[in-house]
Structure formats: C-alpha cells, structure tokens
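Note that one protein chain is taken out, while the other chains of the complex remain in position.
Naming follows writing order (A and B), and every chain is counted from residue 1.
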Amino acid sequence: MRIRVAPYLLIGLVGATIYFFFPAQLPLASRIATLAIFVMSLDLIVGHGGLATLGHSALYGTGAYTAGLLALHSSSNPLLGLLAGGAAGATVAALSGLFVLRYQGLTFLMLTIAVGQIIQNLASKFRAWTGGDDGLSGFTTGKILGLATFDLQGRVAFLYCTGVLLICLWMMRRLMGSTFGLACIGIHQNRLRMAALGTEIQPKLLTLYCLSGWFAGIAGALSAQVNQIVGLDTLGFELSAEALVMLVLGGAGSLFGAIAGTALFTTIHHVASNIDPYHWLFVIGAMLVCGVLIPRERWGVLMRARA
Amino acid sequence: MTLLANILIDGIAYGMVLFIISVGLSVTLGLMRFVNLAHGAFAMTGGYLASWFIRAQDWPFAFGAVGAVVLTGLLGMAIEALVLRRLYRMPELQQVLFTIGLSFLFVASANLLAGPEVQLIPLPPWLKDPIDLGIRTLPAQRLLVVLTGLLVMMISVLIMKYSRFGIWLRATVDNTQAASALGIPVEWVYALTFGAGAALAGLGGILGAELLPLEPYYPIKYLVLVLVVVAVGGMGSVAGSMLAALVLGTIDTASKYLASDWGSLFYFLVMALLLAWRPQGLLSPGRT
Partner (left out) sequence: MNAAVPQSGSAVPSGALVPDPVLEIRRLGKSFGGLQVTRDISLTLNAGERLGLIGPNGAGKTTLINLITGVLMPDTGTVYLNAVNLNGLSQPQRVKRGLARTFQITQLAPKITTLLQVEMAIHERNGSIGNLWRSVDAYPEVREEAMGILEMLRIESLAQRPPITLAYGEQRLVEIALAIALRPRVLLLDEPMAGVPEPERHIVLNALDRLPPELAILMIEHDMDLIFNFAHRIIVLAEGALLADGAPKQIRNHPAVRIAYLGLGSDPDQPMIAAELDPH
C-alpha cells in the first residue's frame, strides 16, 4: 500500500475543528474514535481476510473487561490497560480461531455468533467478577503518559482516543501493506490460487484473526477507560451487527472506510435518537437498501446531477 | 418427574414455534439460495396484524389469526416480486446487507405505527383451558402449537415431494432457465414459495407471542435464534429444521428451568458442537 498522508491530516483537521469549535461534541467524537478502532479491526478480518463475522464484540468486550479489572484490582495506568486489553482480545481470538477458522461461509458466521453468545453468557454468570447486569465500575483511569487526567469536558479523553486511533490506523495500514497482508488478501480473493502458490492458509488466517482481536481488545480497553464503566452490551450481538453495518456503509478493505462508516453511522444514530429512539433505523435501513439496489455507477450519476 | 414433563412440554412447544417460524427461511436459503435476514420481520408482522385484528378490531381469534397469516403471506409475495427478485443474482454480502436494512425499516415502522410497547394477543377461552390427555393435562395453547407444527411439517414434505408444485419448485431451483423453457411459471413459483415462507413465519409469530414477545426490535432480537435453527438443521431441509428446533428448543428450556443464571450458554454450546460435527447441517438435503 502506498503511504497516504492525506487521511491522517484529514483526521487531524476534523479533530482540531471539533476540539476548538464544537467542544460540546467531544464525548461523541471520542466515542466515534473508539468505535472506529473496533470497526477497523473488523475490517482486517472481513474486508481483507474475507471472513464475515458477527461475533467480533466478544473480543472488544473482553478487552474492555480486562482493562476495567486491571484498573480496579491492580494498576490504573492507561497504557498498561490498553496493552492488557489488546493481549486479552488477541488471546480470545487465538483460542476461538483455532476452532472457528476451520469453517467457512454460513457455518463460520454462525459459529462466531455462538462463541460471542457463549462469552457474553459467561460474563453474565460470573457477575462477582464482571458486575453482571449492573456492569463493572468503581475504577478510575490514571494519568495518561503521566501528564493529564480526564477532565469533565472530555478534552483529554478526546485527545487520548484520537491519538490511539491514529497510531492503530498507522499500525494496521503497515500490517496490511506487508507481504503477510497481501497473502491474506489473496486468500480472500482466491484460496485455490494461494494453495497452489504454497501458502499455508490456516496459520495466516489465525494470525490475522489474532491481530484483529488485538486491536478490538485495545478499542474495548479504551472505551472502558474513557467511560469508566463496562457493561454486558460490550459483548453483545447488537454491537457486532452494528459494527458490520458501519464497516459496510463506509466501505470495507481500506481501513479508511471503516472510520468514515463509523462516523456516519454514529452521527446519524446520535442525531436521530434525539428525535425518537427508533428513527435512526429508518435512515440507516434506507441507506443500506438504497446502497444495494442502486449500483455504484448510478451513484456517480446522481452525485453529478445534484452538482 | 413433573419437572421433566414440564421441561419437555414447554421445550417441545418452544421448538415447534421456532420450527414454524424458521421453516420458510430454511426453504428460501437452502433452495432459493437467497439470504434473507429480514425473515423475522414477517413473524413480527403476522403477530402485529393478529394483535390489531383481535384487540382493536374485535375479531374472533381464529379469524384474526388466519387473516393475519394470509396478509403476511401476501406481503411476502409482494416484496419478493417487487424488490427481492433483483437481488437473486447479487453476491451474498449484498443480500445480507439489503435484508438487514429491510429489517431495520420494519423495526422502525413497527415503532412508528404501534409504539414501542409489547403487542399482546389475547387468547380466547377455548385456548386458555387445560385439556386432559389422560396421562396429564396440557394447556390447550401448547397442544395447538405442537399440532400445528406437525401439520406444517407434514404438509410441507407432502407438497415438496409429491405435488406438482413441489416438482416445479425443485426444477426451478435446479435450473431456472430450463424450467422456464419447459413452461413452468418460475416467477410464480418463487413468489408463492417466498409468500408461503412469510405466511408460516407470521403464523409462528402469532403462536409464539407468549414466548417471543412482539415488540419493534423483534426481527433483530430473534434473528439469531432463527438462523441457528436453519444452520444446524441444514439449509433446505424441512425435517432438519424440525429436528434442530426441537433439540435446541428443549435444551434452551431445560437450561432456563435448571440453570437459569447460565442464560443461553448451553443453547449456543450445543449449537456450536452440532455445527462443528455437521457443518452442512444435521439433515442437509444432499445438495452442494
């Protein structure tokens, strides 16, 4: 992949605009940044690896609970929390991947749902650890890099989230731009061809899944640290499904699309929910329906017709 | 002993409801190869319509139920003919996305038209009374559900195997162009099959209203349950859906009775093991 500086600058520009001119939206922007990391991690396995999963929140939630538990019982160092969350996500991905990656298509999809639901039910059962329906709370997040703690307006949280987003974006772009990334894309497009080149497919997919779990776990840890509470919904099917929709809205396969899709979906959800909690479903539903029915070429015509 | 009997009865009833709702999806997914994640929306539609007919319009239960089922079937046919037809050739992901969007629209519409509250379907006295079977008494509603499930399965299998429509359906699915060249009205076959699946889903929604409450998020909330039955049973296999629905329904009910703080963990654990053992489904009909 070519080095593209423009997207980083764009994110920086948008971030700066929000920071200086729309400070009331900082919490929303932090949420978008956190979710964007999660959706990018989904892009690795869906957009690059070609494996549609509806159980990705299991990795996100695991990271969230890990970071929360670490802060509660041991250390509130945020960077340590991120690393712990990432490691937890990668570990769960490795263990479940050994099982689910042997399958493809609908079977794989259903198994990822099953794993996700099993983990969510486990978290609910062991409420002594996780707080169950009430959620895990009572922990605080320490100073970021020893410099600043979260302020009430959410400025520090926003800078923290955006910083982590940019670093994760860079790392993921590098990973997918390597020969490993190329092989994964090849596996996505034609497994038979890759086998004929001598590629060991299962180990590559497992590695990709673990990397995806690593970043999903970091996203979860970030959300735990910023919100200072972790609920069972971080492990839920709804989150997995919404993440897939966000990815598809923005376009899978480039990582930038994941960020755009997350921003679009979350903003619509936020704006529409203020009117009625169900209205965002109209907008997103219509977008999905029209997006599929109207082929790409006609979008271009429509855009030009408006101009 | 009574506990076991209760688990079995409730489990089988629950399984039957799942079967009736899911059989349409199994057929469209397995035979028509169309991924319709909005299937639950038809179950919701059937339930909502029945609730409106019976409660707001004061129709007798049987009329309301039948009317709702027929209307849902017609709605399914209309959607298939007007919209879904264009999606058959598209890649699976597109079908998934479209039908997710469609179910979002259903959810939002349900809220717009009827509000966020649960829609209740009042049972008539003849369904509320217990029926004495000799060995024990059963609520009539449970008996109705089980009988309906068995009837649906018998009729589906009979139609698919022995009727002309069944032959048309299999021919159309195997090779649409050839079937059309032979004079089979393929468009009608698709529309009727889809409509029948939608109608059955609606029936399941009505019968299962107690177990699966009718509220706007219904299509999304119960999507997973339906997909599980279809995947484990084998896409396209009516008998497979029945088997999967009964097994999984009983396990879920048992775990609710016996180990409720584990939630639906055992349901998904069994499901994962069954799928891992038979990735094509328990009774897949032998197609690739």
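One rule holds for everything that comes next: a contact is a pair of C-beta atoms (placed from the backbone, for glycine too) under 8 Å apart; a residue touches a chain by one contact, two chains touch by 3 or more.
Remember, it's a predicted structure, so these values are computed and weren't measured experimentally.
Put simply, the hidden chain is in touch with A once you look at the whole complex.
From the options A:Cys161, A:Leu175 or A:Val245, the residue with contact to the chain not on display is A:Leu175. When the whole complex is considered, the residue among A:Thr17, A:Ser75 or A:Gln189 that touches the unshown chain is A:Gln189. For the chain missing from the display, the contacting residue among A:Thr91, A:Thr199, A:Gln228 or A:Thr267 is A:Thr199, taking the whole complex into account.
Within the entire complex, the positions of subunit A that touch the omitted partner chain are 1-2, 174-175, 177-183, 185-186, 189-190, 192-201, 207.
To be clear about the criterion, only the chains that are shown with their structure count from here on.
For this pair, subunit A with subunit B, the centres built from the Cα atoms lie 32 Å apart. Those residues of subunit B lying in contact with subunit A across their complex are 83, 86-87, 90, 93-94, 96-98, 100-105, 107-109, 111-112, 116, 216, 220, 224, 227-228, 231-232, 235, 261-265, 267-269, 271-272, 275-276, 279-280. Residues of subunit A that touch subunit B in their complex: 52, 99, 103, 106-107, 110-111, 113-115, 117-118, 120-122, 124-125, 237-238, 241, 245, 248, 276-279, 281-282, 284-289, 291-293.
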